[in-house]
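Notes follow once the structure below has been shown.
All protein chains but one are shown in place.
Chain naming follows the written order as A and B, and within any one chain the residues start at number 1.
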Amino acid sequence: MEHGDSSEVRKRPHAPSMRSYAAVWGSLVLLTAATVAVADLDLRKIAVVVCLGIAAAKSMLVLFFFMHLRYENRLIVKLIIPIAIGALAIFIGLTFSDILTR
Amino acid sequence: MNDHADAHAAGRVGIWLFISTEIILFGGLFLLYSMYRLKNPADFHAGSLELNRVLGTLNTIILITSSLSVALAIAALERGRRVQSALFTGATIAFAFGFLIVKSFEWSAKFHHGLYPNAKVLLSMPKGQNLFFGLYYMMTGLHAVHVIVGIGVLSVMLVRVLRGAITPHNPTYLVNSGLYWHLVDIIWIFLFPLFYLIT
Partner (left out) sequence: MAEHPSHTDAYVPYYLHKGKYPGPLGWLLATDHKRIGLLYLACIVVFFSTAVVIGVIMRINMLPGHAVLTPQQYNAAFTLHGIIMIFLVVIPAVPTIFGNFFLPILIGGNDMIFPRLNLFTWYLFVLGAVLAIVSVFFGGGAVDTGWTFYVPFSIKTTVNVPLAVFAVFILGMSSILTGINIVTTVHQLRAPGMGFFRMPLSVWGFYATAWVQILATPVIGITMLLVVMERLFGIGVFDPSKGGDPLLYQHLFWIYSHPAVYIMILPAMGIISDIFPVFSRKNIYGYKMIAFSSLAIASVGSLVWGHHMYVSGQSDTAGIIFSFLTFLVAVPSAIKVYNWIATMYRGSIQVEPPFLYALSFVFLFSIGGLTGLFLGALSPNVQLHNTYFVVGHFHYVIFGGMGFGLAAAVHYWFPKMTGRMYNKPMSVIAWLVVFIGFNIFYFPMLILGWEGMPRRYYDYLPQFTTLHTVASVGAFIMVAGLVLVAVTLARGLFAGHKAPANPWGAATLEWTLPSPPSQEDFEEIPVVTSGPYEFDKKEAAA
């Protein structure tokens, strides 16, 4: 693999511009406002789903843009993250199979 | 075999694996939370009303902004702007301190009202509310420990950026520290609605 000389600035390929970062920040603030506003609506059963959904959306923004998952190598994006989230989902899910049916 | 690029790639695989372990670590607490909330919905709602939504929202904004500043710190480093990178890193540390200060106001207010683990006031409340606060302190407490560790890590990185030990050619440690910090932000993104916004 070639390297430039040491004075060359190594920008990661496809990294977002500083302006894009600010836009992501703006979206995160908006979603925060949304989740607070939604809390005051009496959504009953789907309240948890909506609040977790917004939290998941905010996390996706942080993961894909701030943490560069959008540009990261396949091993991390396709293997490590899904496995971690999948493992947690299974641990919680199978425990629910006990709690819900007792 | 000794390519810088390969070392960067390996370092990132390593930090993402570490991030996975943190997801599972907090995941165990989220498991407990979901089971106890399922069993005690009214008590969890009552407990949530005792929390200060304004301060919680403020802390959420603070952490989101700190994620922005650390991302900008790395972007600045990659463009060779060492001082700007250091300033953004310093800002991140300042935001982290801000978060902890707000948190300490929240907690001391709760303690003042007798809402701390094993307090008579708390034990006289319905059991579900006791569980709510037990989980609240455990989860926000463990999160705060991670914030403190983050302050330490970022401070070390700040010194290294200023000294030139972290460069555009060799940004791995700052990038990985940033990834850790974003994780801290993501954990709070879930903690906030689950504790402060239960309806």
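Odds and ends about this structure:
Operating definition for what follows: a residue touches a chain if its C-beta (ideal position, glycine included) is under 8 Å from a C-beta of that chain, and two chains touch if they have at least 3 such contacts.
Quantities reported herein were computed from a predicted structural model and do not represent experimental measurements.
Check B:35, B:87 or B:109 against the missing chain and you find that the one touching it is B:35.
Contact between chain B and the unshown chain involves residues 1-2, 6, 9-10, 13-14, 17-18, 20-22, 24-29, 31-32, 35-36, 39-40, 117-118, 123, 127-128, 130-131, 134-135, 137-138, 142.
Where chain A meets the chain that is not shown, the touching residues are 75, 83-84, 87, 90-91, 94-95, 97-102.
Criterion: only the chains that are shown with their structure count from here on.
Note: centroid distance chain A to chain B, computed from Cα atoms, is 14 Å.
Those residues of chain B that touch chain A in the shared complex are 3-6, 9, 12-13, 16-17, 19-20, 23-24, 27-28, 30-31, 34-35, 38-39, 53, 57, 60-61, 64-65, 67-68, 70-72, 75-76, 78-80, 168-169, 171, 178-179, 182, 185-186, 189-190, 192-194, 197-199. Contact residues of chain A toward chain B in the complex are 1, 3, 6, 8-12, 15-18, 21-22, 24-25, 28-29, 32, 35-36, 39-43, 47, 51-52, 54-55, 58-59, 62-63, 65-67, 72-73, 75-76, 80-81, 83-85, 87-88, 91-92, 95-96, 99-100.
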